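Below: one structure, written as structure tokens.
All protein chains of the complex are present and in place, except for one that has been dropped.
Labels A and B are assigned to the chains in the order they are written; within every chain, residues are numbered from 1.
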């Protein structure tokens, strides 16, 4: 006997995705798009910057994707997705009018409240900019709550820069310091070439280490070198926050795949202060 | 609760019948495929009368006993996880109509199960799984349903030599004291094959009332205590648990991990027989027409290379790192996550490891502790 149902608030089974509609698609780069989603049921999922949703392509699978923007209408979601596997390849090929399944929100969020009255340093590498963009938008929405706001963004090449329209606007803002660097410039690039940790040294005059909250997201090697640089500049470990990526399948701390030591990254993360990770940071393959 | 009673072998048959009358499917030990496993039993004679086992690291044999004991063996390859955390399970099914997908929840007749023969270690293992799947921030609805309706009949361990067990080290046995509906201790005197019955719940008391029984005499109780004490005194393995989590986490790069890695095949047997390993994978499966898709969950093994696939690459690539993950989870990080060890000292991983890796020895080696074996070899 089968009970047919569209998952509704009454269906509290955490394994059920809710139906969402793709309402817009923006191509960011060759292999990355940003989708905006609108719920098809009455349920409103409210995600904080740093949290993630599990996006299902029916018949293909489900993947964890961080929210990359703020909703324009209550219940809407924005996600930036890069095609790296079968599910994400399908997600990147979706168009307005397509239906997907969404579960969430899951995980811990960026420490925006801790950063009130502080200097904020956002350091992004590659696709790591996606989860940080939602934090930046939230910060800019209440810009008066924060002191200096510095954004450092490293990308592979100019063609891989995400959110170009946002970047142009942000570069114009006098209340935001934005520095971009690439690994591999093209012939038109007249900006910095090099790695993100180097940008931190350039910014030393802009932030007060004792009153700074740093949020980092990118490949683990990039985060490791960035943390070292931040430590050299005197930012304490408990004020350096990372967003970590692991194999996530259930997203509710039961399937065991996302474990890092004692942490289930779907529940205790993905955002964690470096002070909690430091004991394991030098252990390879842990 | 009520004072102990005694039932004989006929009483045991009546117990099975009474449970079936109440609508329970009785799961108990049966001898099959060269092992004593757990499956549904329909009558008394399905039970392995007169069979015992021999276990050592990397070795398991059933053998005929000299007496007619029903429960005269240590735990076999199955645990109650098989019934409480079943695999595979369809989480939901979705049908496509045009561009829309409708999700359906597959509703099975929820089985009411009676577990006959739950050893103390396995009872604690169920308690460990309760903390993971039933008391966390998300409750697994599949586990919850089966767990809440399960009728638990403990069998106190007696009349065999526990070679690979170390429940005494883990504080999980050999005597179960709570958390059961009924607990049986078998007494195998040739002219008086009987079971001392402890009642652990109202449900248990109600069932006992339905079967022929008599109050236990002091001699019954003493004999039962003696049999259990024998088991405790002859534990095959020991593990020092004081400070063990911290000691393991302080030695994550100990050279001994390399020694283990040279032997470990990453076959995953240990996780499959372990009564508390709970990891599962989730995958979508669709039919040929592409109109019906199912999301399936299936028990997974942290020893596989794909377990930690992130953007297509395994983060724990070496066997060394995967064995370390399993051991440190079981004996160290589990404590921080759930408040108990993941290990209950059942010894299955030692018995069923094809190369005989013994985690009591390995944990002692890594943390620099003395390893002694108690009791009879």
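FYI, contacts are C-beta pairs under 8 Å (C-beta built on N, C-alpha and C of every residue); 3 or more make two chains touch, one makes a residue touch a chain.
Please note the rule applied: contacts and distances are computed from a predicted model.
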When you check the chain that is not on display against UniProt, which of "Cyclic nucleotide-binding domain-containing protein", "Stage V sporulation protein AB", "Phosphate transport system permease protein PstA" or "ATP phosphoribosyltransferase" does it turn out to be? "Cyclic nucleotide-binding domain-containing protein"
Of A:222, A:240 or A:254, which residue touches the hidden chain? A:222
Checked against the full complex, the residue among B:192, B:233, B:246 or B:311 that touches the missing chain is B:311
Selected from A:171, A:193 or A:283 as touching the chain missing from the view: A:193
Using the touch definition from the top, which of A:62, A:78 or A:160 touches the missing chain? A:160
Please give every residue of chain B in contact with the chain that is not shown. 311-313
Logged for chain A, residues touching the omitted partner chain are 31, 84, 125-127, 154-156, 160, 181, 183-185, 187, 189-195, 197-198, 201-202, 218-219, 221-222, 225
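Heads up, the rule we're going with is that only the chains that are shown with their structure count from here on.
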Whole-Å gap between the CA centroids of chain A and chain B: 40
How about chain B: which of its residues touch chain A in the complex? 91-94, 96, 99-107, 132-133, 136-138, 140-141, 249, 252-253, 278-284, 286, 290, 293, 295, 297, 300, 302, 307-312, 315-318, 320-321, 324-325, 328-329, 333, 336-337
Write out the stretch or stretches of chain A touching chain B in their complex. 1-7, 11, 13-17, 19, 56, 58-62, 84-85, 97-99, 101, 245-247, 249-250, 252-257, 259, 261-262, 264, 267, 279-280, 283-286
